[in-house]
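Okay, here's the structure, questions in a sec.
Heads up, one of the protein chains got dropped from this complex, but the rest are sitting where they should.
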Amino acid sequence: MKKTRLLKNLMLSLLIPCAVLLVLEAMALGKGLRLFANADSWKLFFRAVANVTLTTFALSINLDSGRFDFSLGAVSMLSATVAGTLAQQWNVGPWPMLAIAVAVAALLGLLHGGVYVLTRIPPIIVSLGMALFYEGCAFAFTGGKGVSLVTRLDIIGFSTIGHYILLTAVAVALIVLLFDYTRFGANYRALLSGQKIAVETGIHEIGNALGCYAVSGALMGVVGFISLANTGSQQMALNFGSIGVMFTAFLPMFIGGWIGRYINKRVGIMLGATSMALISLAFARFNTASSVQSIVSALLLVLFLIYLNNEFAILSRFRKKQDAK
Amino acid sequence: MEPILTVRGMDKSFGATVALRQVDLDVYPGEIRGLIGENGSGKSTLTSIIAGIQKADAGEIRFHGQPWRPASMIDALAHGIGMIVQETGTIPGISVAENLFLGESSRFRTPLGLVSRRRMELEARKALDFIHADHIQPGMPAATLDLQERKLVEVAKVMVKQPEILIVDETTTALSQKGRELLYQLMNSLKAEGKAVIFISHDLDEIKQVCDTLTVLRDGRIITHFTRENYDDDAIKTSMIGREMQGDYYRSDNEPSWQEDVLLRAEHLTGSGLDDVSLQVKAGEILGVGGLSECGMHALGKALFGSAQLTGGTVETEGKAFSDPRQATKLGVGYVSKERDTESLCQQASIRDNIAIAGLKHIQKKHLILKRRETAYVQKQVDALSIKCRHMEQPVSAMSGGNKQKVVFGKWLGAGSRVLILDCPTRGVDIGVKQSMYQLIAQMKREGKAILLISEEMAELIGMCDRLLVMKDGAVQKEFLRGQMNEADIIRYMI
Amino acid sequence: MGKQTIRERIPAFASILGLLALIAAYYIVGLIRDANVAYGLKAVVNQSVVVALVATGAVFIYTLGSFDISLGAATGVSALLGAMAYNATGSLPVMFLVCIGVAVAIGFINSSLASVFNLPIFVTTVAMMSVLSAFMLILIGWNGAGDTIKVKARDVRPLDNIPFKVAVLAAYIALCWFVFTLLPTGREAKFIGGNPVCAKLSGIDEKKLAIIASLISAIGIGLGAFLTIVYAPTLNKDTASSIGMDVIIAIVFGGMPVSGGPRSRILSAVVGAFSMGFLSQIMSMLNLGSGYGQMIKAAIFLLVVFIALGSQRGKLLTR
Partner (left out) sequence: MKNLKRSLCLALCLILALACIPAMADGNVKIGVLVSDATSSEALAFRAYYTEYIAKAYGVEFIYSDELTDAAGEKSAIDNFIVNNCKAVISFSSFDRPAQIDQCDAAGIYNAVATGTLTDEQYDEYKDYEYYVGAIGPSMDIEFQAGYDMAAYYIDQGMTKFGMFGGGVPYYVDMHIYRAAGMLTAMVEKGGEGANYKGADNAGAIIGQIYADGGIDTGAIGNLELAAYVGGYDFNDAWFGKLSQMVGTEGIQAILTVGSGVDVLGGFISGSGVKLATVDSFTPAMQEAMDNGILDYMAGKFAASIGPIFAATLNAVNGQPIRDSEGNALALGQGYWVATSSEQFAQYCAVDSSMTDPAYTKEILDQYASSEVSYDDFVDFVSQYSFDEIVSLKK
C-alpha cells in the first residue's frame, strides 16, 4: 500500500520533466536533430539546471513568505564581480572564488534583510531600492568595466558537467536539510503560514528573516559564480537591468510547487528547473530567435498558471467527459 | 493559603488606548478562576501578559513568589504557565507535531544538529494521547484538521507541559459539546492536582458552571470578585457594564408573529455541505437557525446570500432569483458574516468607507458621489446605532468588536436592505452592546424586515426568534415556533 | 463628532513634504552648481509627464492590490503602432486614437486573461511584458526602416510644448480623480484592495472593476504613448521600456502603499513622478558618475519611502 503510493508519487513527480523531454525530443527528431547531441548539450543542460534551481530557491525562500525580491540579479552580479575581481587580484582558483562569491552574496543578502528589518518598508520596495543600490555598487566597484576572467583557464575550466551536478546536488541537499530538518527550517515554515502565532509563541522572526535573506543571497552568489566561470566575463547593468533574472524563476517555481505535492517541495523545484533547462536546451538546439523564445516562455508561464488556477474546474470537466464515455 | 500567582499594579497601554490600569490579581492553587468583562475590558491583555505574549508597561507579577518575566509564550509555558488563545493558535502549513512543539524543535536535535522528525512525532503522539485526542495523527498537516481538532492540538500543546496555571481564553466557542467536556475534565483534573486555571468566556452560563471564583474587569480595571456562593446574573452583568441594564434584554413578546409577504425563499439548496435545504422568511419575521458549529448553518447563510458554491437549488427575494452577492445586494439582501474582521469589514478603511460601501447607489445623486451627502448618510447610521468614535475617518481596525459590528449593521441598514442574514451577529460582542443589538434586531422586525439569525448561542435564539430551524449534517432537522422552544428539546435535535 | 487632528492627517501629506524637500534640495544644489534652475523646471515637467500619466492610471490597478509590471512595454507597443499609423495616414488624430486603442486592447487582454482564468495579475503581466517587448522588435522588423520607427519631428513639434502636456496631464488627472472620488468605482476599488472577501460580500463586482481599472489605466498608457511620440518622435525597441519600473517607483515615492487599499490616492502618482523628476535633476547636477549616482539615488529613494511611511513598527514584519 505504502509502496504503491510512493511509486505513484514518484511517477507524478517525474511526469512534467519527462513529458517535456518527450515532446522536445520528438520536436528535435522532427527537425532531424538530437536534443542531446554532444557534450556541449549536456553541459548546457546541467548548467541550466544548476542556475535555475538555485535562482528558484533564492526567489521562493522569500517569496513564499510574501517577500518579493527584485534584487536577486543584482546580488548575483555584485557578488560575482567582487569575487572575480578578488580572484584576479589575489590569483586564487575557482574554489576560493566560489567561497568569496557565496560569502559576499550572503552578506549582501544580510544587508538587504537588515535594511528591511530596520526600516520596515514593504519588502518589495526595499528590494527595488537594493537592486538599484547593488547595481550601482558593482558599477562603482569596477569603474563600469565588469570583470574579465577569460584568460583564467583554471576558473573557466571549472565549468564542467561534474561540477554543475555537484553544485546542484549540494545546494538541493543543503536546502532540504536547512528548511526541513533544522530548527531554522521549522521556524521558517511556522512563520510562513502562521506569522502572528509563531511570533507570539516566541519565534524570532527578525532573525529568521535575516537568515532567509542571507541564504537567498548565498544561492545567488553561486549563480553569479557559475555564470562568471562559464563565460569568463561579468557585464554590468544599471537602471534595473539586472531584475530579469527574477522573472526566469517564476515558471520553475510554479511547476515546482505542483510537483511539490508529490515529493519534497525543494526537490520539486529542482525537477521544475530541470524542465526549464530542457526547454532552454531546446531553444539553443533549434537556434530559436530570442523574440520567439520570450513569447514561447511567456505563453508557457501563462498556460501553466491557467491550469494551476483552474485545476479543479479543468479536472472535474475532464472527469465528467470520462464518465460520459 | 498562598496564591501561586500575584499581579500587582499592572499597567498597559497601546498608543493612546489604555488597556490595563493598576490591575491586582491573585490566583490560588486548586481554583478555577473566571475572568469576565466586556470586550476591550482587558481580559485578554491581562492573560496574554501573564502568558508571555506581550509585556506590561508597569507592575509586577510573581509566580510561586518569584518575579515572573517570561521572554515569550514558549518561555512561560516551559516554566509553568500555558495559555490557549482565543483565535486559532495552530499554523496550517506545518504538521500537528510541529505545531505541538512550535519554537522548541531544538529539543529533538540529533547529534548532527538536525531535527529528528521521528522523535518529534513520537512525543506528539504521547501528548495527543494525554488529552485523549486519539484520532489526530501527529504527521498530518494542521491545515487538514477542522476547527475543533485544531483547538485540541492547542490544548495538547499546553497540557503536555503540565502547566501549574492553565489559561483558557474563549476557547470553548470553537468546541463541540464533546470537546468542551473534554476540556472541563482536564481543567478539573488540574484543579484536583492543586494547580490553577484562569478561564475566560463570554458565556455567563458556562462560566458560572465551570468557575469557582469570578473576577470582573471593566475598562482595564478589576471591578469586583464573585464566589460561587454569591453568583447572581444581574449583579454580574451590572458590574460588567457599569450600570444597571435598562429595558429588555431579548424581545419582550412571547408569541410568534410575521407579515404575509415572503421576502426570502430558498428551494432545495444543495452543495457546500448543505443537503436539500428549503426555507422561507417573511417580512417582520426573525427566523433562527441553530445547530452545532459544523452543522451547515454558516454555509446556509452564505448560500442564501449567493456566495456559496452550490450544486443545486435556488434563492429568491420577492420573486427575483439571485445567485451572487452582487445581485443579492442590488435586490436588498444584506449579509453579516460570522468572520467580522476578515469578511465583513475592511480593517484599514475608515468608518465612513465601511458604512458607505454598500449604499453608494443611495448616496449617488445624478451618478455622482458627493462628500457632503456621503457624510450625512454615514452620520445617520453612526447616530442611529450610537457607534462610539471620535470621527468617521477613524480606521475600524482600532475599534472594539461591538462597535465594529455596529458598523457592519450600519452598512446594511443604510443600504436599505429588506432581508438581513445575520451569522452570529453577537459573537465576541459584550453584553451592553449585545443588548442594544437585540433591541435593534427587534426594531428591524417591527419595520417589516425579514431577518435570518444564525447563532451558536441557544439563549439568543430562544430569546429572539419567531421560528427556529435546527440543523444537523447540512439538513434541517426540526422547526420550533416561538413559545415552544426549550433548550433540552433543541439540543436533542442538534446532536 | 470630532474632526481628524493634524497629526492624523500627516501621513497623507508626508509624500508632499518629501516632494517639497526635494524641490528645496534642487534649488540649493542648483545654486551651488550655478545651474539654469528655471530651465530645469521645464525639463522636470517634460521628463515626468509621461511617467505621471501612466502612473496616474496605474493607481487604479495598484489600488485593487494588483501589481502591473508590463506598463512600460504596453506604452512602447502603443507608441510604435501609433507612429506606424501616423506614417500610414499622416493624421495626428489617427495616431492619437491608435495609441489609445492599442493600449486599451492590451489592457483588456491583460485584465480579461487575469479575470477569466483567475490568474495572479503580477505574473500575468510578467508574461505580458516579455511578449510585448518581443512584439516591439517584431514591429520594428515589419516597419523595415532600420532600428527605429520615425515620425517626422516637425509634424509633432507644434504639440511638443509644456502647456499642451500639462493640459493633457491635468485633464487626465481630472478624469481619474472624477472616477476615483465622484463615482463608486474608486471606493469599490479601494475596498477590493483592502479586503477582497469583504468587497465581494458587499456586492462589489471584482471582475468588472479589474476591467474598468485596466481600461482607465490603458487611457493613461495611450496618452503616455502619444506624448512619448510627441516628445521624441524616433522610437526604437527600448522606447518607454524604463517606464514600467519608473511607475512603480513613482507610486511608492508618492506615498501610496504598493498593496493598494483604502489609503490609495490619485495624486500619489503625480507627486511621485515629479519627485523622481527633481531627484534625477539633482543627480545630474551632482555629476557623480553612473555607479555612485545610482547608489545615492537608491539611498534617497529608500529614505524618502521611509519618511513617507512614518513609524509603523508593529510586532510583525511587514509583508
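As written, the chains take the letters A, B and C, and residue 1 is the first residue of each chain.
As a convention for this text, a contact is a pair of C-beta atoms (placed from the backbone, for glycine too) under 8 Å apart; a residue touches a chain by one contact, two chains touch by 3 or more.
Predicted model, so just to flag it, every value in this text is computed and none were measured.
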Going by the touch rule at the top, give the shown chains the omitted chain contacts. A, C
Looking at A:V150, A:L166, A:L299 or A:L315, which residue reaches the missing chain? A:V150
Among A:N9, A:T231 or A:N310, single out the residue that touches the unshown chain. A:T231
Missing-chain contacts mapped onto chain C: 7, 10, 14, 17, 21, 24-25, 28-30, 32-37, 39-40, 42-43, 46-47, 50, 137, 140-141, 144, 146-148, 150, 153, 228, 231-242, 280-282, 284-290, 293, 296, 299-300, 303-304, 306-307, 310-311
For chain A, residues touching the missing partner are 38-41, 43-44, 47-48, 51-52, 139, 143-146, 148-151, 153, 156-157, 159, 227, 229-233, 235-239, 248, 277, 279-281, 283-285, 287-291, 293
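Going forward, only the chains that are shown with their structure count from here on.
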For this structure, which two chains have more C-beta pairs in contact than any other pair? A-C
Chain A and chain B, separation of their C-alpha mean positions in angstrom: 44
Just the number, please: Cα centre separation of chain A and chain C in whole Å. 30
Two or more other chains are touched by the chain A residues none
If we count contacts the way the header does, which residues on chain C are in touch with chain A in the complex? 67, 113, 117-120, 123-124, 126-131, 133-135, 137-138, 242, 245, 248-249, 252, 257-259, 289-299, 301-302, 305-306, 309, 312-319
Sites on chain B touched by chain C in the complex: 305, 307, 325-326, 328-330, 335, 337, 342-350, 353, 356-358, 360-361, 364, 367-370, 379, 382, 389-393, 395, 411
In the complex, go through chain A and note every residue touching chain B. 177, 181-183, 185-187, 189-190, 192-194, 197-198, 200-203
